[in-house]
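First the structure, then my questions, so here it is.
Removed from the display is one protein chain of the complex; every other protein chain stays in position.
Here is subunit A:
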Amino acid sequence: MIRPLALMLALAMAPLPALAHKVVGGAYADGALIEGEIGFSNGDMAADALVEVFDPAGTRLGGTRTDGDGIFTYRPTAAVAHVFRADLGAGHVAEFTMSAEEVAAILDSPAARAAAETGQAAAPTEADGAAGMAGNPSTFPLGPGPAATAAAAPGLSDADKAAIAKIVRDEMRPLRREIAAYREQNDLQSILGGIGYIAGLFGFGFYIAARRRLKA
């Protein structure tokens, strides 16, 4: 009697701020860089958080910080799986992995090679960043856009390509975030499914207990 009541109460309150408050994060290729973001599933981003990068064996590869929007960039140097880890305090830890194949694809991409070349030829600061990895600043100079852009618009200068790549990235960011939020959503089906599992499990337990009692 009371338990259905409690359940009904809980269900009635469900549409209120029904936000799972867990840590979400992800990393994806971004030209020659790995770009990632870290935040809470209620939409708050983790601003200025230290992100440490490890290889699968636990050796520290480097570190970077998120900017005000919870976004960080990291330039990979070795084609091993990269494990990104950020401790946001109070038991909130974000940890996600980018597989070795993905990292190798980034290192192998035309953008990365072009970045290294143009960096050496034109911009000494970028060459420093590519070679020295000094601190891996979170606002890394943007590499030129992917090869597809270059092929489609051969008349564009490197600066134009970089600007276009940046615009596309900025336009994509809200979409990515939306998808991440959507993935974290608790839909009614999973909730009902969970309740179904519980009913089944305890029903099974009930059956076992009843059989044991009948035998005795």
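Criterion: contacts are C-beta pairs under 8 Å (C-beta built on N, C-alpha and C of every residue); 3 or more make two chains touch, one makes a residue touch a chain; residues count from 1.
The working rule: contacts and distances are computed from a predicted model.
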Note = Among "Cobalt transporter CbiM", "FAD-binding oxidoreductase", "succinate dehydrogenase" or "cytochrome-c oxidase", UniProt's protein name for the complex chain that is not shown is "Cobalt transporter CbiM"
Note = The missing chain sits against subunit A at residues 1-7, 9-11, 13-14, 16-23, 40, 42, 44, 85, 87-93, 95, 186, 190-191, 193-195, 197-199, 201-203, 205-206, 209-210, 213
